[in-house]
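Following this message is one structure expressed as structure tokens.
Note that one protein chain of the assembly has been removed; the remaining protein chains are unaltered in position.
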Amino acid sequence: MSEQMMSLRRTAQLLRDFFAAATREEMRAAHDALAAHMPEGFSPSRLDDSDAARLEYAFNRLFVGPEALPAPPYASIYLDDDPLHMGPSTLDMRALLHSLGLAAPHGGQPDDFLPYELEAWHALTLLLDDETTRPAARDALQWLCEEHLGRWLPVFLQRARRAGPPPELLAVLDALDAWRAASLQRSLYENA
Amino acid sequence: MSTRYAFLMDMDKCIGCRGCGMACKNFNQLAPDMVWRQVYPLDERIYPHRDRAFLSLACNHCDDPACLAACPAGSYTKRPDGIVVHHQETCIGCTNCIRSCPYGAPRFNKVEKHAEKCSLCHERLDAGLTPACVQACPTGALTLIDLDTFDNANAVQYPAGYPAMPRLNPSTRFILPRMPRVLRG
Partner (left out) sequence: MKTHEHLAGRRGFLKGLLAAGAAGVLGSGPGSLLRPHPAEAAPFDPSAYEVFRNACPRNCYDTCSIKTYVRDGVVQFVEGAPESTFTNGGLCVKGYTYPRRIYSPDRIKYPMLQEGRGSGNWRRISWDEAMSRIADKILEIKKRDGNLLGLGLTKYSGNFGITNYGVEGMMSSLGYTTRFVGTPCWPAGIDAQNYDLGDMWCNDPEDLVKARYIIVWGANPAWCSMHSMKYLYAARERGARILVIDPIFTQTAAKADEFWQVRPGTDGALALGMARHLLDAGLVDRDFVQNAAVGYEDFAAYLKTNVTVEWAAKTSGIPADAIRAATEEFAAAKPATVWIGYGMQRHTNGGSMVRAIDAFVAMSGNIGVEGGGARYGHLQTWGFNYHAMIQKQPAGSVGVRGASGPKGEFDFAGGEAATYSDRTLNINKTAQEILDARDPELRMLWIACKNPFAQDFDRNKLEKAFAKLEMVVSVEQFFTETVRHSDIVLPVTTLFEEWTINASYWHYWLSLNEQAIKPMHEAKSNIEIAALLSRAMNAREPGSCTFPQEVDGKEWMIKECNKGIYDLFGISSWEELRKGPAKARLASSASWHDRTFKTPSGKYEFSSALCARNGFTALPEYVEGRRPDAPFRLMTPHIQFGLHSQFVNLDWMEAYYPEPFVYIHPASARKKGIADGDMVRVFNRIGEVRVRARLSGNVAEDCVVMYEAWFRKLNYNVQNVVDDCAADMGAMKTGAPGVAIHDQFVDIAPADGGRA
């Protein structure tokens, strides 16, 4: 496996940790780890307390609540005709997770939560290494790139950027965008 | 025995609750801003009390549907029982039907880029059920009739405020609203 793929996998894991963060400390740790892994655009690379507080409030305003969210981190909101949870796209993702022998941690959390999708991508790329699982993994990754994650991430990013994120959060969004551009393209898997 | 399904809209019983339209959205899982059935208050020149009498309209399942004639993709069919069916899966989104229907029944789905309209819930009829809107109507203002056997001298085809299109021969029938005696303090 190429060095590039190794790096993208690491990025996906760090982005997963960031978007799954529930607390300020988790968010700060994920941010700092991302900055260490791909320093470009991260300034500062280590957040102080007030940066971290600002990041947390903005993160919750955009992605968590309790106010109505400008950019919910769930696929169905963008892909389905209906901007709702648990729609067809959620069930697509559930089917994919199940086929990987995985499931969302509890019934109430939609399967198409961004961190789960990043983890699914990560898992699929691991399957590329094995000859028997490679064809199916390639098909699934191509679906992920062209019909699922690759389709909704640009809209999600656009809406998140439009919501006026502070620089700490913007840096992470840029990192996600860069990862998307590098990872979610068919050609990457065609020769795998 | 043939059947020609149609809606009977009793404006005298209708309370303008919009339950019909919402039941349609609920069963057919329509997009947030999409409505297949709309409830229109009558103009005060027709009924003198504002917002108190209504036309509840969906597709009129015309005898000679303009949508079907205008569709270049063959996405409209008319069943032997009179139901005009739109097939979203073959719709090319040209909007000819939307422009040709004088009743505004087909509407454009901006996300999926196709037309869509009331199906008279033929999947429900085929399962022995009534259309979702009819089942929802709490007052019996909206019912399903068979025009081949329907016989109600009070019913009209073209109430005021509803375009008369004899060439299309829309199937919906209406009962006109009455008015109470009003004493004002």
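Letters A and B mark the chains as written, and numbering starts fresh at 1 in each.
Everything that follows uses one rule, which is that a residue touches a chain if its C-beta (ideal position, glycine included) is under 8 Å from a C-beta of that chain, and two chains touch if they have at least 3 such contacts.
Just so it is clear, the structure is predicted and the values come from calculations on it, not from any experiment.
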For this session: Sort through B:69, B:129 or B:164 and give me the one touching the missing partner chain.
Result: B:129
Problem set entry | Hidden partner chain, touching residue among A:36, A:95, A:126 or A:155 | A:95
Problem set entry | Absent chain, residues of chain B that touch it | 12-13, 15-19, 21-23, 25-29, 32-35, 39, 48-53, 72-75, 77, 85, 87, 89-93, 119, 121-124, 126-127, 129, 132, 135-140, 177, 179-185
Problem set entry | Interface with the unshown chain - residue positions in chain A | 22-24, 53, 56-57, 60-61, 64-69, 72, 74, 77, 83-88, 90-92, 94-96, 98-99, 106-110, 143
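One rule holds in what follows: only the chains that are shown with their structure count from here on.
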Exercise. Given the complex with chain B, which residues does chain A contribute to the contact?
Worked result: 81-83
Exercise. Which residues, counting only chain B, touch chain A once they are in their complex?
Worked result: 29, 31-32, 109, 111-112
